[in-house]
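With one protein chain held back, the other chains of the complex are shown just where they sit.
So, subunit A:
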């Protein structure tokens, strides 16, 4: 029977072009949308790697004109102790501008022996960063205050970077760069991945270095872990205290919970828009398929009547029509598959192949489902065609 249906479909190929291309296009659109969903979903289910509740970011401009390290260090030491004296502030850390959910990124290369990675996130932080954000140290340790007094060649990396560079070996005690390199860093710790660009994006590979006192000249972010009773009143008091402690500086206090939401909606809103557009497209395609099938059945009343006369039952008529649409869909999907499979094969957009493969399977399942749903009712109608009447018509 399958072979018979193939013959029938093949002989009517011109007639079926519309159906085939509709399926092909919707498959590709669905594949794209599902790839996006799967990508975001797989990232979303991974832990964020830190705590954003009760973390506030303070951005400021360094008002001091001096480049003198000691002056800078003294000034910011004073700022720090003013703030940490407040009971509502539990922890405080200075950070480069690319703190979690900020819009800044900073990347650099990372090399070990003759292996080199590019595009590694580069964070400059201090000894309290880990405590403010509640980051989990997997191996080794976080920076200590004394590390800042050293030549400052310590480095901490995240789990992804460790895995990419060192695999199952330990990273602790390894020096980055080549042997002759003056600026080699010693890896002293490995931490959990921190999703700094929002819940829907991968953490990527990251390295952390401790700021030295010279960095105060350009640092512009403080991160605070505040206590539960840090309310709006406290925030406005804090803002006044800051204005006094760091005069002539544009101070802005933000809550990481809010920054996170706006960062996430940067991702979610386009996804929703895409989904709505794709949804309308699918509805259109579904109606189109439905129409094509319906039309075909009315075109084929004579054939249906004949098939009934020579031995087809009503149910075999409807299953034949559903099977025909499934076969047609399969033809389109084979073509679509060859396009879609290029994405995981070529690792397009640096997305992990498994994302594309999952999306591919989902899109195939979706198309079959769509075709079944759209052909069930016309199939039932075809089964209900009265053979005597259909045969009488022509």
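One rule holds for everything that comes next: a residue touches a chain if its C-beta (ideal position, glycine included) is under 8 Å from a C-beta of that chain, and two chains touch if they have at least 3 such contacts; residues count from 1.
What we mean here is this: contacts and distances are computed from a predicted model.
Between the listed names "ABC transporter ATP-binding protein", "Acyl-CoA dehydrogenase", "Ca-activated chloride channel family protein" or "Cytochrome C oxidase subunit IV family protein", the UniProt record for the complex's undisplayed chain reads "ABC transporter ATP-binding protein".
Listed residues A:100, A:305, A:344 or A:378: the one in touch with the omitted chain is A:305. Residue A:12 is the one among A:12, A:69, A:237 or A:380 that touches the chain not shown. In the complete assembly, the contact with the undisplayed chain comes from A:316, out of A:84, A:316, A:330 or A:381. Listed for subunit A, the residues touching the missing chain in the whole complex are 1, 3-4, 7-8, 11-12, 302-303, 305-316, 386-388, 391-392, 394.
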